[in-house]
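Before anything else, here's the structure in question.
Excluded from the complex is one protein chain; the other protein chains are retained at their positions.
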Amino acid sequence: MKTNPGNYFEDFRVGQKIAHATPRTLNHGDVALYQALYGSRFALQSSDAFAQAVGLPKSPLDDLLVFHTVFGKSVPDISLNAVANLGYAEGRFLRPVYPGETLSAHSEVIGLKENSNRQTGVVYVRTHGMNEKDEQVLTYVRWVMVRKRDPEAAVPDAVVPALATSVPAQDLHLSPHLKFDALFDTSISGSKHCWDDYKIGEKIDHVDGITVEEAEHMMATRLYQNTARVHFNQFSEGKGRFGRRLIYGGHVISLARAISFNGLANAHIVVGINGGRHVNPLFAGGTVFAWSEVLDKQPAGHRKDAGLVRLRLVATKDLPCSDFPDKDANGAYPENVILDFDYWAVMPRA
Amino acid sequence: MKTNPGNYFEDFRVGQKIAHATPRTLNHGDVALYQALYGSRFALQSSDAFAQAVGLPKSPLDDLLVFHTVFGKSVPDISLNAVANLGYAEGRFLRPVYPGETLSAHSEVIGLKENSNRQTGVVYVRTHGMNEKDEQVLTYVRWVMVRKRDPEAAVPDAVVPALATSVPAQDLHLSPHLKFDALFDTSISGSKHCWDDYKIGEKIDHVDGITVEEAEHMMATRLYQNTARVHFNQFSEGKGRFGRRLIYGGHVISLARAISFNGLANAHIVVGINGGRHVNPLFAGGTVFAWSEVLDKQPAGHRKDAGLVRLRLVATKDLPCSDFPDKDANGAYPENVILDFDYWAVMPRA
Partner (left out) sequence: MKTNPGNYFEDFRVGQKIAHATPRTLNHGDVALYQALYGSRFALQSSDAFAQAVGLPKSPLDDLLVFHTVFGKSVPDISLNAVANLGYAEGRFLRPVYPGETLSAHSEVIGLKENSNRQTGVVYVRTHGMNEKDEQVLTYVRWVMVRKRDPEAAVPDAVVPALATSVPAQDLHLSPHLKFDALFDTSISGSKHCWDDYKIGEKIDHVDGITVEEAEHMMATRLYQNTARVHFNQFSEGKGRFGRRLIYGGHVISLARAISFNGLANAHIVVGINGGRHVNPLFAGGTVFAWSEVLDKQPAGHRKDAGLVRLRLVATKDLPCSDFPDKDANGAYPENVILDFDYWAVMPRA
């Protein structure tokens, strides 16, 4: 058979290394489409002049565009037969990516655990994104529930990797060329609030809502060359469990991150992903809102110009966030909460 | 509060200067998206080879893309709490903008007039668009009706600026590098009709109609980083006065301008905006048509290769324009007319 059937749970082995197909050169067209799809306004990614004023050669690509591109490469090998994308951990962005760079990806299987019904199992992979010079730009772990081809197939003993609850601050990468104090004008960035102004425990309602259309999430997901079928095929999904196309979870992350500009305008760079769960599905026609919580603050090494802030980004559908809708004491989420994402960002200090 | 509440009417003062946030580098991706959203065919903006043949280094960005980008910057400070965008005047495009340039914007408040109900007031601003070398690329006046935070708040005495009915031809800028006679082949530009062929008072039905989808106007408006909430949030707008998302008025200007190619193919450059009113709202699913009227013709200084033409561009929804639908004797517009826009364009002479 010449078409790719994807891997099933019993095809994976711990320690297996998989080179993913289709390297992808990202360019100014991807930047503009990302802009048109999400409406992001972080100055560093929006303006070459701003980027140069703080020490970079030009605007880097949005970190999440890099993430989605690397993630997309892994789909045909890892999650074509997935039931659900369960979580992320240990994500680190290791260097800025600029227009013209070519990204490729490879993964290592680091854990496997069959489910008790023997129909499915959880696959843990560590995925690495590389540029065309074979420099690593991103690494992260994700785990995903994958169907078995044959429920009776024998599988190896369970291996569940020990994953960090969050990426330690000292392991995060911040470009040494970036100098926020060189020329940081908060009237240009859209907010005067810098690292020192945020308190641990503080919650921010990002106020704005964005309704998602079918054309938008499909264009985004194709831009990332993500081939998961649930996003594109109304003919088959119309007969499936939701009766509709499911929106790629990463689309929600990018929408929520763009919405979070209103309240976090100086959180210019995502440097780490501590965790993330897509706790409910989103469908076209839904309106996405978001709120953030400051989980932690750490210095960025010995730097005086920048600090690290650990943020929890919660997205909802059709539910404004002035009341900070959240999971209950048992960890159960209301049906309108769709994303719980935990990341590290870099902010300038005052 | 770390989110931007926007300014209310009583927050403005005549003479106040506001630097708008988020400079934006426009690039080839923006050019392609603008193409995909409107389908423009003016040769100067479509073809580097054509632009070079008439003396420019390459195709400049569409003038309206520059306008929308500068306009978008001003929204969070000027019109986040606006009820309606009332008009434009004294717009001048001062130099071509090329892919790779970074636009920023600042405004000066030039007028304020509280409405008699004390709920709202009209704010007049002169907005300037600059490139990364701090060269001015655009200036225009707009006025907008803005809510008061507190109807009881005291406000300064009314100041209403005297605005020109139209920009005098001698104040318009035309690049000295542009030489239409250098190599102007009308079979390439799509029409043999040049400046000398148009008569004052002449009306042109542009024939074609374009239906607008939600995904399109939202992608456009996010491309311009325009954050006005009425365009994006079906959850809240569904409960609002229209029950629907309102399409950014600038989207209509760009659609009508692209449609006007059919009849005005040689009106290559917009150099001035004399006025403009969004006289009725447009919603997704509506089909936009347009017609033009030649209001004036003027020489372009001492140039023999080019002339100025003042055009009125009227757009409708769900109404073909063979009968040139227009305001009545009292200045009232039929409900299918959505735009009345008055601008100066440059055309080659025969």
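To keep things simple, chains are lettered A and B as they appear, and every chain counts its residues starting from 1.
Assume a contact is a pair of C-beta atoms (placed from the backbone, for glycine too) under 8 Å apart; a residue touches a chain by one contact, two chains touch by 3 or more.
These numbers were taken from a predicted model, which means no experiment stands behind them.
Screening B:S189, B:T221, B:Q234 or B:N274 for touch with the missing chain picks out B:S189.
Within the full complex, the residue among B:G6, B:P60, B:G129 or B:G209 touching the omitted chain is B:G209. Note that of A:N81, A:S104 or A:T127, the residue touching the chain absent from this view is A:S104. When the missing chain is restored to the complex, the residue among A:V14, A:L174, A:M219 or A:L295 that touches it is A:M219.
Although one chain is not displayed, chain A still touches it through residues 2-4, 19, 21-25, 27-30, 32-33, 76, 99-100, 102, 104, 132, 213-215, 218-223, 225, 227, 229, 232-236, 245. Seen across the whole complex, the unshown chain contacts chain B at 27-33, 35-39, 41, 43, 46-50, 59, 187-191, 193, 197, 204-211, 213-216, 262-265, 285, 287, 289, 318, 320.
Please note the rule applied: only the chains that are shown with their structure count from here on.
Between chain A and chain B, the centres computed from C-alpha atoms are 36 Å apart.
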